[in-house]
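Quick one: structure below, then a few questions.
Removed: one protein chain of the complex. Kept in place: all other protein chains.
Here is chain A:
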Amino acid sequence: MSATKTARLGEESRVDKVNAELVTLTYGTIVAQLCQDYDEDYMEVNKQLDKMGYNIGMRLIEDFLAKSTVGRCANFRETADMISKVGFKMFLNITPTVTNWTSDNNQFSLIFEENPLADFVELPDDGRAQDELWFSNILCGVLRGALEMVQMQIEAHFVSDVLRGDDTTEMRVSLVRYIEDEMPPDEE
């Protein structure tokens, strides 16, 4: 599928809109509450966010497929384009840049020039949050859950975040393997 056609799909897929600030505030509250509940154990907060995202992704993929009516991607590069130009466009109205491909086409980076989840956010000034908390970690889980439902096992993590004082917000996504959808031999 051509790049422009993919971009148009993201524009046209009709989705009801809600106030963006409501989303930002809701998400911010969740992260803050998690930090409190886990006594500022930011590693654990990252893990919980990823888990929550995973559960969202497994459900959201059906919405994505039903509303965008896209077919199966031929390769991982097409998948990356679809994530950025259709998925993120539909649900967050952003189009992160797909870049930094490895030569085997199995790993890429998403650069977020804007991130609606992180508007108004300043990380706690306790000397650790800046180094340990990945505020938008839920997005990694969403991608992992959604792609697992369409037979792709991936690994996703943030490598930099403007909230931490980095220049960019970058997520690294790696394809682990394609999950065979055939039945296991013992079931046949």
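Quick note on the criterion: contacts are C-beta pairs under 8 Å (C-beta built on N, C-alpha and C of every residue); 3 or more make two chains touch, one makes a residue touch a chain; residues count from 1.
Assume contacts and distances are computed from a predicted model.
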item	value
Candidate names "N(6)-L-threonylcarbamoyladenine synthase", "Trafficking protein particle complex subunit", "GPI mannosyltransferase 1" or "Cell cycle checkpoint protein RAD1"; UniProt protein name, chain not shown	"Trafficking protein particle complex subunit"
Full-complex contact with the absent chain, from A:E44, A:D63 or A:E132	A:D63
Where the missing chain touches chain A, by residue	58-63, 65-67, 69, 71-72, 149-150, 181, 183
